[in-house]
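Only one protein chain is missing from this complex, and each of the others stays in its spot.
Up next, chain A:
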Amino acid sequence: MNTLIAITGLGVLCLLFEILNFRKAIVPITIIGLLAILGLTVSEFNLPESYYNNMIVVSKFSTVFSSLFIVLTILLVALAHDFYEDHPTKISDFIAIKVFMLAGAVAMVSFGNLAMFFLGIEILSISLYVLAASNRMNLKSNEAGMKYFLMGSFASGIILFGICLIYGAMGSFDIAEISDWSRSAELPIWFPIGISLVTIGMLFKIAAVPFHFWAPDVYEGSPALTTATMSTLVKVVAMATLYKLLSAMNIDTNEYISTAFINIIVVLSIASMTVGNIMALKQTNVKRMLAFSGISHAGFMLMALLSISTSAGSLLYYASAYSLSGIAAFAVILYVCKNKDNENIENFNGLGKNNPLMAAVLTAALLSMAGIPIFAGFFAKMVLFNQTIEAGHLVVVIAAVINSIISVGYYFKLILAMYSKEPNEAVAKTPFVFYAVAVVSILLNIVLGLFPSAVLDLLG
């Protein structure tokens, strides 16, 4: 709860800086503020508590995921200063929106009431609509914002409908009460329908097949930093929320719905991985490629729902590994495609010669996403595979393995371009923060790979 208040306060502060004309200091101050909030959140790790009639419930799950979101936001905010160089007057707005978005994300993982859950989603989504369209002189960005808004609000509507049906079935918005009642054998038909609708809405936000159609266009059209936010932070926020929601609904133990539910997740997970990977193979735009790769990663993360009672730790690990390598990759992409009008693969030609460090970071990030040891991505996949086989879904694991092989195909396209092609033009000067963010996030990723227990055991 303190986290949420502090974040919102920081967001308001960002807006005030605009009035006080402190634009230069805004990024450092926000980062310092977020670091302080991170400390505050971590200190609440072992102090579960609920606030305002269970509206907000602080638990291990919520503090750990909130900490992850705050770390990701710090990295994303750090990138903002140079990214918004062209519109210095708006920087406070952009930063404030990002901070508010974080507030939405934190609300989403610490809700204790479906109303709070919906509020969180809306705070997050509305901030994102703005960010997607933030390059308002660019037609593509406008289109992306519009598309995202239409699709997103549609999904929100479906979620709201689902919440209403759950309320109709259970007579309460309170998660703890719903959780208790959902254990009983006799449930009104509205309950599973409601859950399905909420799940569908969340799958929209996660961009899992078959609700993924908006993702590539929106990712490509949005400003690159917004794409980075959407494909890393927002994806893991939505995934963690869906996980929390479904585990609270006892989706796995209720015989009445679990079989059908498991079958659906199996199908969606395999479909997401496969469609995402196969579409990614053909892309020439790196942002689009990462969008499709993100769809396939959503499929991997859905595997965590197959053993929902035990997989919180592995979902957290996968989410951290994926989002850290994603941010590292995007830091390099931002650097390479600065002052370019597109993000095509040719822009990366010869990066290995021009800027060996950035090329190495991008290579490491892609290897992590492909699941090559010693990067965290490998352990993330391994732990997930382990749990899924334990739950008896060998087929999903085999599909996932085949998909891992396919994914190497397009990740290596980028690596090949960096190391085996000649550079097109002279080296551009790199702002320091791009280096810093790229190196920090890839180092975090490698540390996670060397000491997986540090994260895996947090949630038991």
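Operating definition for what follows: contacts are C-beta pairs under 8 Å (C-beta built on N, C-alpha and C of every residue); 3 or more make two chains touch, one makes a residue touch a chain; residues count from 1.
Here, contacts and distances are computed from a predicted model.
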item	value
Listed names "ABC-2 type transport system permease protein", "NADH dehydrogenase subunit M", "Aminomethyltransferase" or "TIGR04028 family ABC transporter substrate-binding protein", with the criterion being the UniProt name of the chain not displayed	"NADH dehydrogenase subunit M"
Contact residue for the chain not shown (choose from A:W181, A:Y256 or A:Y419)	A:Y419
Contact residue for the chain not shown (choose from A:A133, A:A304 or A:V383)	A:V383
Touch criterion as defined above, residue of A:L139, A:L281, A:L357 or A:V401 at the omitted chain	A:V401
Contacts of chain A with the absent chain, listed as residue ranges	313, 352, 356, 367, 372-374, 378-379, 382-383, 385-386, 389-390, 394, 397-398, 401, 404-405, 408-409, 412, 416, 419-420, 452-453, 456-457
